[in-house]
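Here the complex is missing a single protein chain, while all its other protein chains stay put.
Labels run A, B and C following the written order; every chain starts at residue 1.
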Amino acid sequence: MTTASPQTIADGRERDRLILQQAWAPAAGPLRWFKEVNAQVIGRRYIITALIFFVLGGIEALLIRIQLARPENRFLNPDLYDQIFTLHGSTMMFLFAVPVMQGLGLYFVPLLLGARNVALPRLSAFSYYLYLCGGLFLYIGLLSNTGPDAGWFAYTPLSGPQFSSGIRLDFWTQMIICTNISALAVAVVIIVTALKQKPPGMSLNRMPVFVWAMTIQSFMVLFAMPVVISAATMLFLDRSVGTNIFNSAEGGDPLLWQHLFWFFGHPDVYIVFIPPMGMAAEIISTFCGRPVVGYQAIVLAEISTGFLSFGLWVHHMFATGLPQLGTALFTAASMMIAIPTGMQIFCFIATFWTGRPRLDVPLLWISGFIATFIIGGFTGVMLASVPFDVQLHDTFFVVGHLHYVLIGATVFTVMGALYYWFPKISGRMLNSTLGVWSFWLSFIGFNLTFLPMHLLGLRGMPRRIYTYQPGLGWSNLNLLITVGAFILATGFFLTLLNMIKARANGKEAGMNPWKAKSLEWKTASPPPSYTFLDVPVLPSGGPSEDEEPEGVVRGFDASRRELLMTKVVDASPDYRHIVPGPSIWPFLLGLTSALTFAGIAFDVRWAAIGAVLCIIMLIGWFWPNGKSLTARTTWTTE
Amino acid sequence: MVLAERKIAYCTNYMDNRMTQHDIDVSNLPTIAFGSRSPLWWAEMLTIMMLSAVVATLIATYLYLRIGFSSWPGPDAVPPSLFLPTICFVVLLIVVAPIYSASKAAQRGERQRSTHGLAITFLLGITFLVLRFSAFNELGVRWYSGVYGSLVWVIMGFHTILTIAATVWTGILLGITLGQKDRERQQMGIQINALYWGFLALSWIPFYVLLFVYPAALMV
Amino acid sequence: MRIIWVALSLVLASGCRQQSPQLRVEPDQRVVSVMAREGEIQAGGSLPEVVVKNPYEGNAHAIAEGERLFLGYNCGVCHGTHGGGGMGLNLLAPALTYGDAPDNLFDTISKGRPKGMPTWGGRIPANQIWEIVTFIRSLRGLEPQTVTPARIEALQYPTAAGR
Partner (left out) sequence: MNCLLAFSLFAAVLPSTINQSALYPAGPQAATPYYLWNVFAWVFGILWVIVVGFMIVGLCYRGRATRISELAGEKAVATGAAFTAIILLALIVISSAIARDIATDQSQANELKVRVTGHQWWWEFQYQNGPADRFLTTANELHIPIGRPVRMEVRSGDVIHSFWVPSLSPKIDAIPDHFNEIVFQADKVGTYRGQCAEFCGLQHAHMGFLVVAETPADFQKWFNHQLDPSQDNLSAEEQQGRQVFLSSPCVVCHTVRGTSAFGGIAPDLTHLASRTTIAAALLSNTPGNLSGWITDSQRVKPGTQMPPIDIASQDMQPLLSYLDALK
């Protein structure tokens, strides 16, 4: 495209842009798809892959609902039903919820900070390939009848060597380890980017709320995912080489698995809840024309939610006969966490009252989120009290609660974020009438599906049953729920249709379609590979973070991929970090690691062979490319 | 709500380029940084946080399962001998010294001493692994013989895998610094390797006590 | 590109039967016992050599069921809970006196053997005998490694008489 070489352009800015374009050019050559390390490209792939898994999870949900529509239905046999409901849980939690948040984080955290790329680009590329291979292998397992069948929670001893024969759960444990390592890798990338790459002037107390939310989520991932990885490894060792950690006959304890799994499980559901709060804050502040009320309150609330969420996992185990005093402590903790969450909702509603809300499609989804999430929050507080929970634990009441919180909070907000950020990602506007139709269909379908589930739970219908008998008062409610599920599916499908249609011939979006003030709207959409021409300098001292940038950072060596690293607290420029360009090694390491995990599921000895392969890939990854860091070249931006 | 037209219309096709008093010139900032100024240091600290979460899980599992037993380590388990594990423990503590000095040398830019430090660390790492494998064989229990056996093998296996990774990484660093002329990035790598070895030594203290000293004390 | 699809479908096909529980008991799995090879000495021509194939060959669910039945029917009382032998034959011995092919084991269990092995033909349904046969073969390492359980949970059945 650039016929004129940089030297001939007289004007400084245009020359800078050409040099930056060459320095940050996307990968070239036959394997360029696998050599990409640009944060926007990897983030986009994360979001698209997560949405594909969301569709797969949705199909599984519809299959479950068809099987439960009538009593003693023979649509699915029990074995297939167990595999499908296990994969519905695993896909939605491990392959959709966490990755879509991290995908949006990888895409927008650098943009919100005015940075050219994340601090560790190859690590983010590696994590994507690990996630992609993990998800693919899990679904290859389903197609070859080795799908997991003990629930996404896989309680021992049912998931143990004696009661879950074959390699079904070995495969599942390895894929859980695989996808959670990729989540850990992205968490490291996001924390380092958020802490070290704030533009000068954006001190810690003026960082955008979404970046705060992603940072807090990443710290939670850092402490929660290792627990499930070690628990899954211990279960795998129990199943494959015969260790006795969960074998109650030899002194192990099946309850230990529940403690370990839920110690990860509950922070995990907050991991997929905090970024939506950040997105909601961004969307609300844009569509109300003012910064969100109580910026400090929201950030502190999210931090306290992050800490508190590690202290209430036993409310999943109230019915296992634990001592009464212990469960009372966890009742208190489970109820206390509703205070910071409630505070954030009040801040959002206060912003509606103080600003000028424009009821556009994204804000419609966020209002849907607030309305449904409050019901989920209330049923959660109900289930926190022991005498109530032991009656309704593991019934459809809990299924209703968790979907109100997960779909109500996470999916509605992600839909709102998709409508809000789709113009920036693709450069095209989504059709708003189709968006409104999609919202109302989803909202009505959602409530039609999950509100009656609370009644089903009260009428004594347990969870995870592949069928039920007539004459117990459940048949008609289940039929109504199945109808509601199809309406919800059409609602989400309309958004999918909207996105596919808009990519081809949506309205041109331009730089800032919503007239928002945050930094990501200050560059073209879709942003070029070098994102911003200059790293902005923000006026420090102003209370809100929506001040216009008042200067630029100069003196970069534009011909190299340089990122400005700033101090953590006051964001003063500190160091220019040279990041490597496109490289094939992340893909190779991701593939070999995923193959190693899959191989281990078949035979533990694959670990040795896989380790050697991974070391070879790591050597290739870290082998220096010979370019000196300190040498100065001629093209410095003026 | 008219957005005041600021002097710098901030977008990619921005054309005029008058300097403002808020612009910052970073051309004199270094491109090598050690310690918390470099994102690689932060990435390593976060990795250490992750691994310490796994260490905490393993300790919690050990204690949770220990409570279930009246006699520990299990009715028929033989008390572990303290000889080899103690030697392993001492060697691991010694390894931290050369890699720490190599890291300090790297920061001061003395390539010679940092390469020496790396070489000593690599050799000590190899000796540690040899001692560790012999300790594995000398263990009185197997991984399938009861809960204590399972825990010993799982925890020692986890720590050994991390140590193998550390030794291989030090080996790679040594190979690169000996062969290549461009060594600035590897100098940063040495400091991060030092952090990792430090974590390995620290994490072995609770495991050493729980797996060997505590059962031996109980069985005395 | 086509080879990959062929290889993938082979993997899928092999996985299909190996890992899934048999929810339908086919008629041929109910054959009561291998009568066809009863008498070696006959007046007319020799009977056709009928080798009855084990319907549960390499099926993980069948091995788990076989293990449960091996414990439930108290085979361990004579053969040891892990088949290590006791009053009865050591099932892990290098060679079994009556052979360890599926139909040999089926005959041994269904018709019994001298020196104490009772006749289970009428007692235990045929498909359960096949499951026990598959489990014994997995103890002897004759079943693929991906379907053999790592260990027995060694849970006794604490029913009325139990602890």
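Note that a contact is a pair of C-beta atoms (placed from the backbone, for glycine too) under 8 Å apart; a residue touches a chain by one contact, two chains touch by 3 or more.
Just so we're clear, the structure is a prediction, and the values are computed from it rather than from any experiment.
Touch, as defined at the top, links the missing chain to these shown chains in the whole complex: A, C.
The chain not shown here is touched by just one of A:S218, A:S248 or A:T305, and that residue is A:S248. For the chain left out of this panel, the touching residue among A:S124, A:Q217, A:T305 or A:T395 is A:T395. When the whole complex is considered, the residue among A:M335, A:L479 or A:V568 that touches the unshown chain is A:M335. Remark: the omitted chain is touched by one listed residue; of A:P200, A:G242 or A:G294 this is A:G294. Of the candidate positions A:I370, A:M429 or A:V535, contact with the unshown chain belongs to A:I370. Contact residues of chain A toward the unshown chain are 71-74, 77-79, 82, 150-151, 155, 157-158, 163, 248-249, 254-255, 293-294, 297, 319-321, 324, 327-328, 331-332, 335-336, 338-339, 342-343, 345-347, 349-354, 356-357, 359, 363, 367, 370-371, 374-375, 378-379, 381-382, 384-388, 390-395, 458-460, 462-473. Taking the complete complex into account, residues 21, 23-25, 30, 32, 65, 68, 72-73, 122-125, 127-128, 155, 157-162 of chain C touch the chain not shown.
Please note the rule applied: only the chains that are shown with their structure count from here on.
Chain A and chain C have Cα centroids separated by 47 Å.
Between the CA-based centres of chain A and chain B the separation comes to 28 Å, rounded to the whole angstrom. In chain C, the residues that reach two or more other chains under the touch definition are 151.
Among the residues of chain B, those in touch with two or more other chains are 144.
Chain A meets chain C in the complex at residues 77-79, 140-141, 143-146, 157, 160-163, 165-168, 238-242, 244, 247-250, 602-603.
Listed in rising order, the residues of chain C touching chain A in the complex are 8, 11-21, 23, 60-61, 63-64, 67, 145-147, 149-156.
On chain A, the positions that touch chain B within their shared complex are 11-14, 17, 119-120, 123, 184, 187-188, 191-192, 195-196, 200, 222-223, 225-227, 229-231, 233-234, 237, 241-245, 250-253, 256, 259-260, 289, 511, 522-524, 528, 532-533, 536-537, 539, 548-557, 562, 564-565, 568, 573-578, 611, 615, 618-619, 622-624, 626-630, 636, 638.
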